[in-house]
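Please read through the structure below; I'll follow up with questions.
Let's turn to chain A:
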Amino acid sequence: MSELEISNITKDYGATRALHPVSINVERGEFVTILGPSGCGKSTLLRILMGIARPSAGEIRLAGTRIDPLPPETRDIAMVFQSYALFPHMSVGKNLSFGLRMKNVPSPERARRIEHALEICNLTGLVERMPRQLSGGQQQRVALARAIVMQPRLLLFDEPLSNLDAKLRDTLRQELVYLHRRIGTTSIYVTHDQAEAMAMSDRIVVMDGGRVVETGTPLDLYRAPTRAFTAGFLGQTNLLTADADGTRARLPWGQLVALSAQAKGIARVSVRPETIAIRQDDTGAGTVTSVSFMGANALYTVGIAGTTLKVSQAGGESLIAAGSRVSLDFNGALHLLKDRELPEAA
Partner candidate 1 sequence: MQAALHDRKIQLALLLLPGVGYLVLFFGGPLVSALIGSLRLDDGSFTLQWYERIFTRATMLRGLQTSIYYGVAPVFVSLLVSIPLALLIRQNFWGRKLFNGLYKLPMAVPGIIVALMVIIMAERGGFIDRVIAPFGVSMPKLVRDEWGIGVILATVWKQIPFMTLIITSAFAGIPEDIRHAARSLGASRLNTFAFVEVPLAMPGITAAILLTFIGSMGSYAIPDIVGSPSPRPLSVLMLFEFGEGRFAQVYAMGMVLSLFAVVVLLAYYALTANIGVNRAKGDE
Partner candidate 2 sequence: AETNLKNLDFDLSKVTRENFYDIVVPAAKAEGTVTMYNFAGSFGDAWKELITRFEAKYGIKVEYSDVKGAQANQQLIAVQKAGEDAPVDAYFAGGGDYPLLSSAGVVGNIPLTSILPNMDHYDPAFAQSLFGKPHGGAYPLVHLNQTAIGYDSAFVKPEDLPKTFDELLAWAEKNPMRLGVTLPSKGGSGGGFIYSVALNYLTGECRTKLTDYTLTAEQAADWAMTSECLEPVWDYYRKLLSVAELTNGNADTLNLINNQQLYIGTVWEDQVMTFIRGKQLPDTFRLTLLENGQVGSGDAMFVPANAKHVAAAMLLIDMAIGKDFQAWKLENKASRSPRTDLTSNLVTPETAKYLLPSSVYPRLSAPAFWDMAKALGEALDEKVLSQ
């Protein structure tokens, strides 16, 4: 029995179906990210878990108990909102004690838990402040502290970092990971940022159009996605069709590469830009059409054999100028996609 069992949850808003039957199991202590583009139903699912929206069908069990009919305040779940949703009329301390008072936690215990949460979230000294007197990052941490002070069975995060700027997002992402490691609360984290998902999660659930597309560890999903959607959404990729002759397939520039699994005929594969080596070569078959310097690496687009490929060059000490002829080289195994067709553009 998993800690959280989401079984065949659907949600209809009038005629539109926001969630097709969705089933997800989360183990105790796991940090699971739900990743998907805007509008794919991530928030809807979280809200159903929290109890502030009701499912049209399906059931949810937390630690074996069915919770979907329960009102939110009885669910033992806490949530960190994208907007933080701090109570603007309460100080940081009051925000933190609110939930404990609602659950009638006795005063000394309350003080102890608040103290602890403040410390964990680096908020000591800010107890008296009002939310509007805090920076975005501090507000974010208060929202987090307010949730963990409840010591819930399940923690939900709805894109909690998306309102922060890049630098701060990086810092807080790190802090969140440490925090989870420390308190170990089972967590579901919603985001549309693949970097965030990969950096933080034990497991990623990829969603699209109200459906679960694929589930796996960040590594598995990045390296061996089985769906074009996953491949394209988790980082950059080249979605290609290759002629397979059983164990090997031919890439557009003619190279023959081993397949991870047997296939014959048209094989659909995803080739990551960083798995292709690029080399300036006046007799090469490809032409660089653009170069983007990204700091730690350079990103090229290369026209070759009628297709355009993205190629990433780590370090990129010496950039290859646009217009140069290049030759490409893939090494590794090709992972087959299970989609029937590839999308028009990645």
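In picking the candidates, the idea was that all candidates are chains of the complex that A comes from, given by their letters.
Side notes on the structure shown:
Here, a residue touches a chain if its C-beta (ideal position, glycine included) is under 8 Å from a C-beta of that chain, and two chains touch if they have at least 3 such contacts; residues count from 1.
The structure displayed is predicted, hence computed values, not measured ones.
Set chain A beside the options 1 or 2, and in this complex the one it touches turns out to be 1.
Touching candidate 1 in their complex are the following residues of chain A: 47, 50-52, 71-75, 77-79, 81-83, 85-89, 98-99, 102-103, 146-147, 150.
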